[in-house]
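Certain chains of the assembly are absent from this excerpt, and the rest are unmoved.
Order of writing sets the chain letters: A and B. Residues in each chain are counted from 1.
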Amino acid sequence: MIIVLKPNLSRRDESAVIREIRKLGYKPHIMRGVARTVIGAIGDELTHQSLESLPATFPNAVESVTPVQRRYKLVSREAHPANSTVDVRGQVIGGKKIQIMAGPCSVESEKQLLSTAVAVKSAGATILRGGAFKPRTSPYEFQGLGLKGLKLLDKARRETGLAIITELLSEDHAEMVAEFTDIIQIGARNAQNFQLLIAAARTGKPVLLKRGLSMRIEEWLLAGEYVLSNNNPNLMFCERGIRTFETFTRNTLDLSAVPIVKKESHCPVVIDPSQGAGRADLVAAMCKGAIAVGADALLIEVHPNPAEAWSDGAQQLSLDRFAKLMDELKPFIAAAGRE
Amino acid sequence: MIIVLKPNLSRRDESAVIREIRKLGYKPHIMRGVARTVIGAIGDELTHQSLESLPATFPNAVESVTPVQRRYKLVSREAHPANSTVDVRGQVIGGKKIQIMAGPCSVESEKQLLSTAVAVKSAGATILRGGAFKPRTSPYEFQGLGLKGLKLLDKARRETGLAIITELLSEDHAEMVAEFTDIIQIGARNAQNFQLLIAAARTGKPVLLKRGLSMRIEEWLLAGEYVLSNNNPNLMFCERGIRTFETFTRNTLDLSAVPIVKKESHCPVVIDPSQGAGRADLVAAMCKGAIAVGADALLIEVHPNPAEAWSDGAQQLSLDRFAKLMDELKPFIAAAGRE
């Protein structure tokens, strides 16, 4: 920790701060600068008591306290210099091939799901997405088909061979959802629901962790740390748009998160351009951008009839539009040196 | 719903949109304006299919769709014109008296908790706060004493007569936490963890719902709707700072949320200035402001020795500072016509 003292401090006040630093288990190292004195408090920040309360305790003596260590360990590139990969029914996420996860926002019916599954597979997707449990802003909106939806996903998996990704909303459903899915998705609203993260991790299934609406990247990486530290090495980060002041789009898709997370962490990074912009007409451009900045996979909402979707119709692509998009992406995938 | 069409649309394109509106169960009402045509789609927006996907379905014909109805019902002032109040062990929140909820961020030990409880009671607080389950950004930080912490809160309750408020982190703990607390707190990170909200509501205990870090007020009211629609009428909203670009404070306490929520809803509104600013030196000023804008209660972090607190030391007040603050607040409480 770096402790910056106020200017023109008496030696007596300085000594009181130094005593407290020692008391909390750090070895103080004093540097007298031009304008003020700085103390380096040497000790392991991850195991020692935090010093962050020093400015509150010594309001007239301590100006600021800054940590030195990164707070995340297992997700960090330092801990695992090579890219890690996640294998889902033989499809590798984080390898050379860009994986496409596609399907409806909500599972609505067998016909809707299977027709979508067949279409997205034929267009090149390898993983089928579909919500059986839906987190909805209002209790009066469609909350998902639940177990019935999970069984439809399983049926689609058997019929098409696609792997499945679906969202987990409740700790109590962890085992049930794990039974029917290949990847557990943690949604943006639950990105810091640590109990849910632990429950997901413990199923042993790969976890795709969406970024919370106003989550700093450091917090996102630390939330991922809850998965890895619960003995589940199969973690993917998924950027899905952050909340800003802009109103043209529902969210602002932060593509810079891709190179940053790839640099800080070894885990694969997925982009969800459907949630990210919240507008179907932007999905194609943002998919191209995602591939160009280095994303490992895309998560795209596709529906046989977006106008009549039970949720988020504004951002879902039709089957035709999706197939066309898959063609449009090819040159960008090649340009990125991917498959 | 109000559907704005693109300018210079052919009658044929217009008819296609109108047919779809009818198909989804609304009665269209056409207004031809100077620059473009607007369609009023008449029907109950809370029960009908949403029209929000029209711009995606008719990208060349529909410019925008705007809902007309408020999406929240039970929390709304329209549904319940008078202020509602929450009674906790004889203390009324939302009435004339401003209630003070105070105590440590985390329950750490019997001595720490009881000395705080005695001190805050003697200074005028009526409700004791204290975290037994702590949501921490990093898995390596102190996660709370759990059941042991709940039992200490219970002991403090018996010894001082203070009511208890503590946070619920997991659906699985709902019954256990309800056994030991008088108010269940839902934290900012779980403000849209709807399963947790439902579990909290079903315990029958009053629920204090903190605003999520980037939650719009409409979303917050809708999250509250999950409590009321699960047959629990005892809901309080608690503003605790929103996430902005500012870095001097950990969060930006949005005091304008108080008059807005009081206008839109009948539920009591609580302010948490400790989390709200994240700095002990701002707590006093923000408490005064909170009372002046019309808050019904304050939730304040107090610790016998903030420098050695196991969490959030930077924002906790010492016992002396808290007692002094209670005195400073008196003229503002009187100015607000409260007790």
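Here, a contact is a pair of C-beta atoms (placed from the backbone, for glycine too) under 8 Å apart; a residue touches a chain by one contact, two chains touch by 3 or more.
Everything numeric here is computed off the predicted structure, so don't read it as measured data.
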**Message:** Please give the number of copies in the complete assembly; 2 of them are in place here.
**Reply:** 4
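Please note the rule applied: only the chains that are shown with their structure count from here on.
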**Asked** What angle of turn lays subunit A on top of subunit B when you fit their CA atoms, given in steps of 5 degrees?
**Response** 180
**Item:** Whole-Å gap separating subunit A and subunit B, where each centre is the average of the chain's CA atoms
**Value:** 25
**Item:** Footprint of subunit A on subunit B - complex, ascending
**Value:** 20, 24, 46-47, 49-50, 52-57, 59, 71-73, 135-140, 169-172, 189-190, 192-196, 212-214, 219, 222-223, 225-226, 229, 243, 279-281, 306-310, 313-316
